[in-house]
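Before any comments, here is the structure.
Note that this complex is displayed minus one protein chain, with the remaining chains in position.
Up next, chain A:
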Amino acid sequence: VPDTSRLPAVYFLYVLGSGGHSAEMIEMIKRNFRGQPNQHRRYVITSGDTSSQHMAEKLEALVSAAYPSVPSSPGTGAGTSDAFRIRRARDIHQPLLTAPLTCLVSASHAVGALTRPPAARSATRHGHQFRYPHVIVTNGPATGFIVCAVAHLLKIFYLVPQNRLRMVYVETWARSRSLSLTGKLFLWSGIADMFCVQHEGLARGTRGAEFVGVSVCRGCRRRVVLVRLLDRLTMMGWG
């Protein structure tokens, strides 16, 4: 059983894209969740997406209720959290001509999301360990690819330490036979450290796939894994 409670810092960055993706993301976070004082959670939300913001706030309220902490003391309860807004890569109906420009703006905001240290941890004992996220998780929105592409660039130019910004891509449960565009981009570019799908048929059909049908990952190298992150559907008892 992995135990991260004695590490100096555990910093997750979750990308909450559009509504459908965000709801699933929140469920995944809940399934993985273990409240520890050394944890910081940053939610990246596209500006103007109020529903994702509400979902993040609801989750944090649930966390605070489950892990009571001493106010203004980040070393207790379930750690700290914050949200970072970035501009959408492309608005609906926006002419494609101006898309490269808005993508660049989006990417520059992403740099901030990845590198601005959490305010709540700045003056604390292990504050410098919280400088960059350990793990970035996204499940499909284009924003997720932008954030991860930027993270990848920061790493290959050695602008951030090599033992940070691990990237986990989880294809949304809605895709059972084929990958989404974002999924294809992640697979083709190979920038994800862990590429997950949630349906067996998709795992079989994807090049280089290997089954890890349960929840524990063995040695996290680059490959495609099948994970059951959401409900255990066999509980229905059908068939």
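Assume contacts are C-beta pairs under 8 Å (C-beta built on N, C-alpha and C of every residue); 3 or more make two chains touch, one makes a residue touch a chain; residues count from 1.
Assume contacts and distances are computed from a predicted model.
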Per UniProt, what's the omitted chain called: "beta-aspartyl-peptidase", "APG16-like 1", "Phosphatidate cytidylyltransferase" or "UDP-N-acetylglucosamine transferase subunit ALG13"? "UDP-N-acetylglucosamine transferase subunit ALG13"
Kindly state which of the options A:Y43, A:W173 or A:F186 is in contact with the chain not pictured. A:W173
In the whole complex, not just what's shown, which of A:V10, A:A56, A:A110 or A:I191 touches the removed chain? A:V10
For chain A, which residues lie in contact with the unshown chain of the complex? 1-4, 7, 10, 12, 20, 23-24, 27-28, 30-35, 62, 66, 134-135, 137, 163-164, 166, 168, 172-178, 180, 193-194, 196, 199, 201, 215-217, 219-220, 227, 229-231, 233, 235-239
